[in-house]
Each structure stands twice: as C-alpha cells, then as structure tokens.
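Missing here is one protein chain; the remaining ones are kept as they sit in the complex.
For clarity, chains are labelled A, B and C in written order, and residue numbers in each chain start from 1.
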Amino acid sequence: MIQTVLNTIPTPSFEYALLSPILVMFLAACLGVLVEAFLPHEKRRFAHLIIVFTAILFAFFAVVLQSGPNGRALVANGTVALDGPGWILQGTILLVAALSALLFAESKIDPLGDAFAARASTLPGGEEEKIATKLGWAQTEIWPLFSFAISGMLLFVTANDLLVLFVALEVMSLPLYLLAGLARRRRLLSQEAALKYFILGALASAILLFGSALTYAYTGSLEFGQISNGISSANNSPGLLTAAIALVAVGMLFKVGAVPFHQWVPDVYTGSPTPVTSFMAGAVKVAAFGGLLRVFYVAFGALVWDWRPLIWVVAGLTMVVGSVIALAQSDFKRMLAYSSVSNGGFILVGFSATSRPAIAAVLIYLIAYAFATVGAFALLTLIREQAGESSTLIRWKGLGKKSPLVAGLMSLFMLSFAGIPLTSGFTAKFGVFTAAISGGATALVLVGVIASAIAAVFYIRVIILMFFSEPIPEGPFVVVPSIFTTIAITASAVVTIILGLFPQVVIDLISSASVFLR
Amino acid sequence: MNFPWLLIVLLTPLIGTVLLFIPKRFVAFSDQQIALYSSLITLLFVIVIALQFDISSSATTQFDVSFDWIPVFGITFHLGLTGISLVLVGLTAVLTPIVLLATEYEVQKKNKEFLMWILLTQASALAVFLARDLFLFYVVFEAMLIPIFFLVGRFGGPKRGAAALKFILFGLAGGLVMLAALIWLYFVAVNQLGRGTFSITALSNELKLDAWTERWLFLGFFFAFALKAPMIPGHTWLPDTAEQATPGTSTMLIGILDKVGTYGMLAILLPIFPNASIEFAPVIIGFAALGIIYGALVAIAQKNIKRTFAYISISHFGFIVMGIFSFTSIGMIGSVIYMVAHGLSTAGLFLTAGYLIRQKDNSLISNFGGVTKAAPVMTGLFLIAGLSSIALPGMAGFVAEFMVLTGTFQKYKIPAIIATLAIVLAAIYMLWLYQRVFTGTETKESSNIIDLNKKQILALSPLVALTLLFGFYPAPIIKISESTIAHTMTLVGATDPQPMIRKVVNQ
Amino acid sequence: MNPNAYLVLSGIIFSIGAIGVLLRRNAIVAFMSVELMLNAANLAFVTGSRVWGTLDGQTAAFFVMVVAAAEVVVGLAIIITIFRTRNSASVDEASLLRW
Partner (left out) sequence: MIAAVIALPALSAAVLLSFGNRTNKFGPLLAIFASTGSFLIGLWHFLQMVARPAEERPALTTVYEWLAVPAAGFKINFALQLDQLSISFVLLITFVGTLIHIYSLGYMSHDENPRRFFAYLNLFVAAMLLLVLADNYLLLYVGWEGVGLASYLLIGFWQHKPTAAVAAKKAFVANRVGDFGLSLAIMTMFIVFGSVSFSDINSGIVGAPAWVSLTLGLLLLLAACGKSAQFPLQSWLLDAMEGPTPVSALIHAATMVTAGVYLIVRSASIFNASEIAQTAVVITGAISLLMGAIIGAAKDDIKKSLAGSTMSQIGYMVLAAGLGPIGYVFAILHLITHGFFKAVMFLGAGSIMHATNDNVDMRRYGGLPKVMFFTTITFFIGYLAIIGVPPFAGFYSKDHIIEAALSHSWWAGAAVLFGAGLTAFYMTRMMMMTFVSKSRWHDDVHPHESPLSMVLPMIVLSVGAATMGILLTRNHIFEHWLEPITGFVKPEPPLPIQTITTITLSVVAIGVLIGIWQNIKIAKVAPVKVSFVVKAARKDLYGDVLNETLLMRPGQGLTKSLNIFDNAVVDGFVNGLGLFVSGISARLRRSETGYVRSYAMSIVLGTALLIIALLMVRI
C-alpha cells in the first residue's frame, strides 16, 4: 500500500556533475558564512579569497569541461537547462565575476583599505566609523554575499522553470541589494542606492512572479518547454496570457535596465561601491539577458509575433534615451550607467531578431560589453583624489599627461563602447545589427545608427578631456594598484582587442552553441 | 599565392611604429630616422611593385593577398592592386616621407607620438586603398579616423579639441550609415548568391540588385564618401580641422585620406551600384559643379591661410567627383590624375605655408605681407604649388582639370561650363592670397622670417619635380589607371561619346 | 466554482499592492505592499494548481513564502541602516542621487 504510493512519486533525478558550477558557488557561499562565524576577523579576508577564487576556478573548469556537445541536457527534472547558451553564459558570468572579485579584493588603492565600509552598521561619519576604520576592520561579509549572487546568476541563466527563475533571481538580487549599500566612502549615497535598488527590485520581482503565476494559471505548468506547448495548444482567454507575458517581460526588462524600467540604473550604479557597480554592469547584465533570452525564446517563442514589435519599441527607446541622457552627464560613473542602459538597447536590437545568429550576436555583445565595462570601472578606481575616487569628468583634464597608460586604456574602452572598428565594441554592434537586419528590423537599425552616433560624442569627449586639454591644478592623481586590479584591467583590455581583431575565435565557439534546449 | 608584396608594404609602417617604442639602447636610430626610413622603405617597395605592375593585364586586381578573417560572414583579409589603387598607394608612399622630412620636429615635446600617428595614418591609408574586401575597407575607413583624430587633437591649435571632435563625428556619422548599408548589402548578397561575401570583385561582377534596393544602398555608401571627400553641404568639418591641425596633419588628411572618399566612389560605388550611379549622376554632377564654384567663392573671402586652403580643396574635390560621375574615360582618368595633382599641390601649399605659420604661430593673412623679401625660396615654392593648384598649364593640375572638364563637357555641357568659370575664380583666390602674404610692403611680422633651409628645400623639391613631370608627361598615371577605368566603364555600361563630326585622320 | 474569480481577486490584491508602493512614503509600508503583491501571486499559483490539478502551484506558493521571508531580512536591514542615518524611513528623503 505504502509501497504503491511511494512508487507513484518519482525519485527526483539530480545531475550533480552537470550542476556542479552552481553547487560549488553555493557551497562557497555557505563556507563563507561559516568563516564569518568561526574565524577571527584578521584571518577572514584571506580565507574568503581562497574560498571564492578556488570556487570560481573550479566552477569555470566544470563549465569548460562539461560544456561539450554531450554535456547539453535538461537536468533536475527539466527545471534547469544546461544547453549551449546556458554554458556560455555561465562561463562568461564566472569570468566577469572573477574580474569583479579581483576588484573586490583590491585593498592597495585606498589608503583606508578596500572599497567597502569598515562596518556597515556604523553611522556614516560617526565616531564608531572612525574607530572601525582606524582598527582597519573590513566588512568581510561581502564575500559570501558575492558568492551567493554568483550562484544565483549561474542558476538564473540556466533556469528552465519559472519558479526556479524566480528563486534564482532573488538569490542573485538580494545580496546585490546589500552590496550596493556597503561603500566605504560616500556612504549616504551608497545606502540610498541600496534602498532604491531594493524597493524597485522587490517590486519588479513581484511583478515577474505574478506574471509567472498567471502563466502557470494559463498553461498549467511552470516549465518552459511545457509552457510553450501549452501556449500553442491552448486557445482560450488570450487576455490572461497577454498579461502574463507582459508582466514577466517587465520583470526581466527591469533587470536589464530597459527604458522605461531603467531609472534605478543610474542611481544604483552611481551610489554603489565601484567594484560592485562593475559586477552589476558586467555580470548582472549578462545574467539578466541570459534569462530574458531563454524565457522569451523558449517559453514564449510561439508568440514572437506578438511581443517582437514591443521589443522593437523598447529597444529603440532604450538606445536613444540612454545615449541622449548620457550626453548631459558630468559624472563618469553616472555616464557609464546611462551608457549601460543604451548598450542594453543595442542588445535588445539583436535580441528582437529571434534567430540563431541573433542568439550568437547577443552573447557576443554581452561578452564584449561586460569585459569593456569592467575594465572601464576598474580604471575608474585608480583615478582618485583625497576624498576618494574622482569621477567628475571635468577634473580629468590632461589625465593623459599624468598617466598615459591609464588614459590610453580608458580610451581603448571608450572607443570600444563607441563601436570603432578593431575593438570588441564594433564586432558586437556589427553582430546585432546584422541579426536585426536579417530579422527585417532595418528601421530599428537606423535608429541604432543614430543612437550610436550620439553615444560616440560622450565617449569621445572623455578622450578629448584626457588627452587634448591641459591638466587642472590639484586635479586627480592616479594610484598604482596591486596585482588584483592590474590583472582585471589587463584581462578586459586583452579581450576587448582580441574580440576586435580576431572575433572568429569567439564567434565559432558561440555560434556552434547557440541553440536552446527545450 | 605569389610573394605577398602588398602585405609587406602594409606592414612596413607598422613595423616602423613598433620600432619607435623600442628602447634606444637597442636601436641605433633616432625616432625621426626610424619614421623616415620606414616610410622610404615603403616607397621603395611601392616602386618595386609599380615596376612589376602589368598595365596590359585584363585582371581586375594584381598581387592579391588573401586570408580568411571572419569566415562566418565570408569576410576575408584581401589585399589587391587595381590601377587606381596603385596610383593612390603611390601618392601615399610619396607624400609620407615628404611630410616626415618637411615637418621634422614640428612638435618638439611629443615628437615620438607625432611620428607614430603619422605612420599609422600612412598604414591605414595604404590598407584602405589596397582593401579588396568591402568589410576590410569599411573597418579601415573607420579606424583611419583615430590617428587623424589624435593628430588634430594632440598637436593642433587652441581650438583643436572641438575641431577633432567635429572631425571624428562627421567621420563616424558617415561610417555608421555606411555600416547599415554594408550589412544590408551583405544580406542581399546572401539571398542572391547563396553565400555571404564582401569581396568587392564578386559583388561588382555577380550581384544584380533591384532598382529600389540599389538606390538606397548607393545613397548609404555615397553619404559616407561625400562626407569624407568632402562635398557641399557636408564640408564644414574640413575648414575647422584644417585651421587647427598642423600642416603635416593637414597634408596627410587632405592630401591623402580625403581621397578615400573619391576613391570609394570610383572603386566601390560605380562597380557595385552601376545603375544607381548612372541614375544619380546628374544630381551629383550638379552638386559637384555647385561645390566647385561655392568653394572657390568662399575661399576668396577667407581671412585665414589654412582655411583658404581648405575651401580650395573643397572646390577641387568638386572637380574630382565631377570627373568620376561624368562616366567618360577622359573624365575618370582626369579625376585620378586630379587626385594625385591635388595631393601634390595641397602638400606644397600646406607645407610651405606651414613653415611661415610655424615661425609666427599665426595663420592670419593680415599678419603677413612682403614675405618674399625675407624668404624668396619659400615664396617660389609656394607659388609653384599654388599655380599647380589653379591648374596652370605645364603643371599636373592643368592636365587633370582639363581632362575632367573635357570629359564632363562631353556629356554634361552646362555643369562643365559652370565649372570652367572656376579657372577665373581660382586665379583670384590664389593670386590674391599670394599678393597679400608674399608681396606688397613688408610687415613687422614678416620682416624677420627665416627662409627654408637645405633640408626643407630637399623635402619639397620632389613635389615640384612631380608636379612638372605629370604636367608635361602624365602618361604614367594614365597608362596605369587606363585598364581599371575601362573595366569600370564596362561594368557601368557607359561608353565614350563619339565626336559629332567624324574625325579626319591625323597625319 | 469559477477559478477566474480567484484570479480576478489576486489581480485586485496585486494592484492594491502596486498602488501601495506608489503611494506610501514609509519604506516599511511600501515594502509591505510588495509582500502583498507576492501573496497575490501566491493566490494565483494556488488557483492555477486547483484548475490544473497539479501540485506545482502549491509548492510554488511555499517557495514564494520562503523567498519573501528572505526578502524581509534583507529589506529590513537596509531600511534600518537608512533609518539610523536619517532618523526617518521616508523613501522620498533618500533622493540625493538624481539626474
């Protein structure tokens, strides 16, 4: 009797090997918590570094080793899809995360320590803060949070089930809310950023969740493959489904920072500690688009003709609004924030094509953008004044004189953003435009062309400031970082150039793996 | 694949650039020497190539070098030599060492950087003229902006930042539109030829576009080329840039790089979009004629020497474009010669005037007067360059202008007549400038001008020599470009009009 | 019974929550409204599972609750730090970052 009942319940299949990247990062996070619990704080930093970097390393190798053709499968009862794009996204996230981790670990730049508050609990400018700073304490909880976020992302981009998607979203977002608030300097802004990010993020995920719920109510399943079957088979009450799709779309578009759901981006990017910003602009963007791709290509692919026009509109708006507002920014960090918005728009252009090349194009763009942006933010951390980072553009005048290297690398990334050939940015733009035109969105491409012309202005203005103007007295100075940041910058520069000169390497890899499992 | 001459030509300046940054204890030469020698070696290679170039061959390109670059899009790194590109490569190879020699230590502090950018400019110019893959062409077309951008912005006058920005934005605007057209063209090719290709030869020989698509694609490319060339009304970046840039930069930019615009029209627009070219030709010819007169008139009114040159160039680019779209062998070959002549005269004007301006750090015409008293040699060289640029017979400029006008006159009477008016205006702008700067009573500024030294004269004398040579013996250029032009004519399906009255056999 | 009614209800609750977020200045209350929206989703989930006779919806509901709890932890942490620095939990006062 019992036996029969038990037999009706299938034993859940769980492919530990294939899921190992996610699990490892998750494990690392838990270990991190234990470290926080049991190690004296002077030992913690070292322990965390060991744990996190080994974990990332392991996870990455796990990805590389298993991402082969026979490593493509729906696992965990079809709730996680480890297909070509999934692997690639995971790999990218891990690499970008590694670079961000290097920035997190950097503690040579700021005389007071790393980029994070000594004690988040202390009042900004309060007595305790001074003490904590003097004692050289550090908020080492950032590390477990960081690991959680990564594991969330890894799951998010492979989630093949709306519920998993939601959980992954939260796992990746909640730590970020906290990290956003942990800046060592300008703490008021940092905390404000955290608050805004949190409230809006919560709102967005609620919307996403409700969308999922409606989808479930309509199709009777949460698993993407079945959802699309449900959609194509069912025929009743499309209104419900429409609402569902719209809500899910909003939840995702919020994460990618598409207009009109973008307004959190500038504030949060500006307020957060720069390493976190780079992490958000790099890894989170990749993750968010990864999720978006999968949901809309796999689950809602059947309805492409319905949602594509809207994506076109959103993409156009995002490119134009992002670029235009960025034009007026006087703060480098904020400018990059808007630039990240407009880049999101360009990615959406590629995304809207919904074809195999489109997937490849989006992935390439994500890689190109993620590395370039991490590099740019990393460089920003080196340009300082007594009060901390100097991100007021006008003060960068004549930086090229003080440090040709930093200014030169910065120019490289700016040119890449502007999409000048022989940099990764061009390869990326070429890819998405090609995809879009093949998808018949020529008009959208023209909008994109205009947008990138506008965008070029503020990227190039940075170069002009750094190289073509005389330095101002008591302007910012450039500090020499430790090996950590150096590696991060070098890596991003190399990727930017390689992708520009010999894109074929990456293109082959990606276009061979740009099919979603369903 | 035979010996990759073109690749070597292309690499030489790049190697030179690298050598610049090798610590001095490893290389025996000064930066100046490294740059100069590498450019001279390039020239040597180009001469070698020119000697091997087979003018009778029917092949579209020679010395082809081709590697796969981005196979998924059928993109190859394909260098090839047509007659026209040989001419322009030659121009590049000749002008660069002259610029390097003439502007020696033009910038005291950042000399190394200056040389680097000049060499990179040369490399990109060579690459763009040699590219036989449209994608490669586009990439260089855009990348080309960077060296000039830095040359202008780093070494220019007080307003150089703004000028540099304006320059690069115009460049990007054109380039991005071209990019859209490029991608569109790619898909047309994919759908029609069943394979993605950017090979200029393939596109021009195999592609059959429907009228509507062809028109739009043509316009997309033409927009970019017209901004680069520059044609009115897209010309306003040139005066600002020329005013701020150093003479060396201006020479590289106006003398060489701007030719990419006209080269593009001749080597890309016409072969790939023949019907649209024919269709739009009257309009373009009209604009060209307008630009010729407009540029000349505005040039007369300028108060600044460099700006004057800029507007003169605008007028001259009008001639070049006119010749190209006249669709007559005479006109097109005339344009090719015109590109060379304009390159030489522009170099002469900017470099000689450059010596003057650099000494006073001021390019206002009103500043100078009676310079010839202090600097007769400078005056003489300037006059020669100026006379060539106003197409005085016996100078390269004359042959070019006459052929362009005749070619155009064969098919478009009125525009040709309007353009011919420019010979009067040319006399006015050039001689009036000459009169105000070099003759008349000597002003305080120009009293202590130092005349050119031996090295500077040596640097400029090749310009004079070539100007006169091509004035009296243009055959080399004609012969080299003939077959390519003929090929283009057949692609476009244009024929040379016959004389109205059958010609009586010449004795 | 007609499941649509429940869906409509959940929709209404969801809207109330959304409006709450828009209208209430106090961060805590705004956050509570978000929780309300989550619960609206829960209702929809459960309805769905009733309609289709599968358990997924109900499991989902449990997951959501857990996640909500986690959110509370993080959310309150942030709100409290803000409150301690500014002595107010009004979201409108945190508007240094703009333009």
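Assorted remarks:
In this section, contacts are C-beta pairs under 8 Å (C-beta built on N, C-alpha and C of every residue); 3 or more make two chains touch, one makes a residue touch a chain.
Everything quoted here is computed from the prediction, not taken from an experiment.
Across the whole complex, the hidden chain's contacts among the shown chains comprise A, B, C. Interface note for the absent chain: among A:K196, A:R294 or A:R395, the touching residue is A:K196. From the options B:M403, B:L460 or B:V492, the residue with contact to the unseen chain in the full assembly is B:M403.
Touch with the hidden chain on the side of chain B covers residues 166, 232-233, 235-237, 240, 294, 297-298, 300-302, 328-330, 333, 370, 372-373, 376-377, 380, 387, 392-394, 398-399, 402-403, 405-407, 409-410, 416-417, 420-421, 423-424, 426-428, 431-432, 435, 438-442, 472-475, 478, 482, 485-486, 489, 496-504, 506-507. Residues touching the missing chain, restricted to chain A, are 195-196, 199-200, 203-204, 207, 238-239, 242-243, 245-247, 249-250, 254, 260-261, 263-264, 266-267, 306-307, 309-310, 313, 321, 324-329, 454, 457 (touch as defined at the top).
Think of the hidden chain as still there; on chain C it touches residues 18, 21-23, 25, 30, 91-92, 94-99.
Simple rule for what comes next: only the chains that are shown with their structure count from here on.
Two chain pairs are in question, A-B and A-C; the one with more C-beta pairs in contact is A-C. Summarising the inter-chain layout, the chain whose CA centre lies farthest from the centre of chain A is B.
Averaging the CA coordinates per chain and comparing them to the mean over all protein CA atoms picks out A as nearest.
Taking the mean of the C-alpha atoms as each chain's centre, chain B and chain C sit 66 Å apart. If you average the CA atoms of chain A and of chain C, the two centres end up 24 Å from each other. On chain C, the positions that touch chain A within their shared complex are 3, 7, 10, 14, 17-18, 21, 27, 30-31, 34, 37-38, 40-45, 47-49, 51-52, 54, 56-57, 59-60, 63-64, 67, 70-71, 74-75, 77-79, 81-82, 84-85, 91, 94-99. The part of chain A that touches chain B in the complex is made up of residues 415, 418-422, 426, 429-430, 433-434, 437-438, 442, 445-446, 449, 452-453, 456-457, 460-461, 463-464, 467-469, 502-504, 507-508, 511. Residues 68-73, 138-140, 142-143, 145-146, 149-150, 153-154, 160-161, 164-165, 168-169, 172-173, 176-177, 179-180, 183-184, 186-187 of chain B are the ones that touch chain A when the two sit in their complex.
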